[in-house]
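Other chains dropped; remaining ones untouched in position.
Note that the chains take the letters A, B, C and D in the order they are written out, and that residue 1 is the start of every chain.
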Amino acid sequence: MKQALFVGRFQPFHLGHLSVIKKALEVEDRLIIVIGSAEENHESANPFTAGERFQMIEATLNAEGISHDRHAIIPIRNVENFMLWTTHVDQYIPPVYKIYTGSDIVKALYKEHGKYEVKDIELVSGVSGTRIREKMLKGDDEWKQLVHKTVAGLIEKWDGVKRIRMVS
Amino acid sequence: MKQALFVGRFQPFHLGHLSVIKKALEVEDRLIIVIGSAEENHESANPFTAGERFQMIEATLNAEGISHDRHAIIPIRNVENFMLWTTHVDQYIPPVYKIYTGSDIVKALYKEHGKYEVKDIELVSGVSGTRIREKMLKGDDEWKQLVHKTVAGLIEKWDGVKRIRMVS
Amino acid sequence: MKQALFVGRFQPFHLGHLSVIKKALEVEDRLIIVIGSAEENHESANPFTAGERFQMIEATLNAEGISHDRHAIIPIRNVENFMLWTTHVDQYIPPVYKIYTGSDIVKALYKEHGKYEVKDIELVSGVSGTRIREKMLKGDDEWKQLVHKTVAGLIEKWDGVKRIRMVS
Amino acid sequence: MKQALFVGRFQPFHLGHLSVIKKALEVEDRLIIVIGSAEENHESANPFTAGERFQMIEATLNAEGISHDRHAIIPIRNVENFMLWTTHVDQYIPPVYKIYTGSDIVKALYKEHGKYEVKDIELVSGVSGTRIREKMLKGDDEWKQLVHKTVAGLIEKWDGVKRIRMVS
């Protein structure tokens, strides 16, 4: 079974992330989705807990009919020392052969690591966690168009926009 | 959906753990299986990495025909400060209403926590991680009868018995 | 006895803080004053040690005739993981039923925590730690009018203005 | 004002500790009582939280008529690196000139530190935290004679004996 790695912070999980997962699953047997910076929460750049992000991803993939057999979601805390980062992740996951990432630093680290194929992801233009959080902060409801409706529902249930404003 | 929590260290995942999972799934819709002390590895009491333990659990449940829809496996590092422990776990997991555990300290902490129902698990007599690791150390192959054959296969593939001897 | 919590960084302890304490003590039997970010010191935003801040608070309350019976001062280090923050504080303090705070993030965290009444404090206009440190940095002696004369005396004794300049 | 330091873990606060405090206050103007290993709790050797230990000490001193003016109680977490220990404590406390301690390692560290007078305390024969916790574990109610009745009352209120058994 060919398993690949997809690393993100998912603050929140948005349509760009979903698009990467769908495209990757055309090629890979299974995707190990790592929730990075898992212990950060209630901060302006990291408003949601790892458990909330877990729910966003899982509920969206369920809604999209992507089977649990095709993915696993593993939250991993950050390590400040970047040279340790790839080994830190390796200790938490089943074997993978390729990594999908949009982060330059993650790409650089895995290229030095040398063990996995590094696959640059195509971002959906105009969709990013930063932009979504900015819209939430400004009270611009357009953020809901950048996430799956399942995610929008969860964030409303958790009063997530208010939380982002309080912690910013 | 009724989700329950099952916390263990799974060093290694054995038939006692499997029995708890099977019984719990007769009652619960889904089990969140937390791999505790996730960052400990290559120690006499914690020989396997979180990623290896993830594989042991997943491969066994697959072999037993337990669907991925019925469980999620989440590795969580230890926190030395026990008063923070239950909140530490809460931040990593989707909502649960009950906890299955065989550990007295975990039981005590969740009783003080007060949020979940605490369910004492019935251990299978004579099956424990400690006993399995002792047999491995002594070169007694009987340890293979205390784990699922899938787990025995993985441990042999990883040369796990040799590792336990080297780190003890 | 009705005990309430007042959390601040007190860099330095100023007239706004003193005013909160005096008003709170009109209502509460006793105030547990938590010195937050206790392990930060010799930084531009956190110039004073927890021990120095302890002295500033205690000496000012003594000078103002507020009895030791009416308050306790407890320094607590920060935890980066905000979801753990309120439980982290709880482990250090005697039981309280209400929290006084001017920090939006602290307010947000205690509202989720749900155990205590959250009381928004009225800040004294123009008095803040940030403003005081800025004046010190610029050599504007007007900072002395924003703190109690006891605090001004201690900061001069410690050569605190020079320290702030060296670490900024 | 002559302030001295008294460092202990106070698991629990017992008659030996109280005796040290009373004798010290015959000589010193004020005692800074440091609760060491403040972040340890729910362990067999450290069953009580810093906040609970704070209450034990304060309630006992109140009951004994020792004024709040004569002492301050400051919880401080442990640092594993002993060479940093005395400086770690210094950052949390107001100035002291002498230290009372019964711990050989604390004595050794302060002698190297060189800044304070080190005063060896006379322990009350047969009274120690270890002995009290052992009696609690064995169900021997005699532990109540080794602590102040205020402390015995608090421990019963918290169901402390049961907790010690669960975490041991």
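Basically, a contact is a pair of C-beta atoms (placed from the backbone, for glycine too) under 8 Å apart; a residue touches a chain by one contact, two chains touch by 3 or more.
For clarity, every value in this text was computed on a predicted model and none was experimentally measured.
In this structure file the full complex is assembled from 6 copies of one chain, 4 of which are shown.
The criterion applied here is as follows: only the chains that are shown with their structure count from here on.
Greatest centre-to-centre distance from subunit C is found for B, with centres as Cα means.
Comparing the contact residues of subunit A and subunit C by number shows a mostly separate set, under half of all numbers used being common to the two copies.
Spacing of subunit A relative to subunit C, judged by their CA centroids, is 38 angstrom.
Between subunit A and subunit B, the centres computed from C-alpha atoms are 26 Å apart. Spacing of subunit A relative to subunit D, judged by their CA centroids, is 47 angstrom.
Counting partner chains per residue, subunit B shows two or more touched chains at residues 81, 83, 90-91. In terms of inter-chain touching, the protein chains here follow a pattern that is not a line, ring, star or complete graph. Looking at which chains touch one another, you get A-B, A-C, B-C, B-D, C-D. In the complex of the two chains, the subunit B residues touching subunit A come out as 38-39, 41, 49-51, 54-55, 58, 67-69, 72-75, 77, 90-95.
Across the interface of their complex, subunit C is touched by residues 81, 83-84, 87-88, 90-91 of subunit B.
Here subunit B touches subunit D in the complex through residues 80-83, 104-105, 107-109, going by the rule given at the top.
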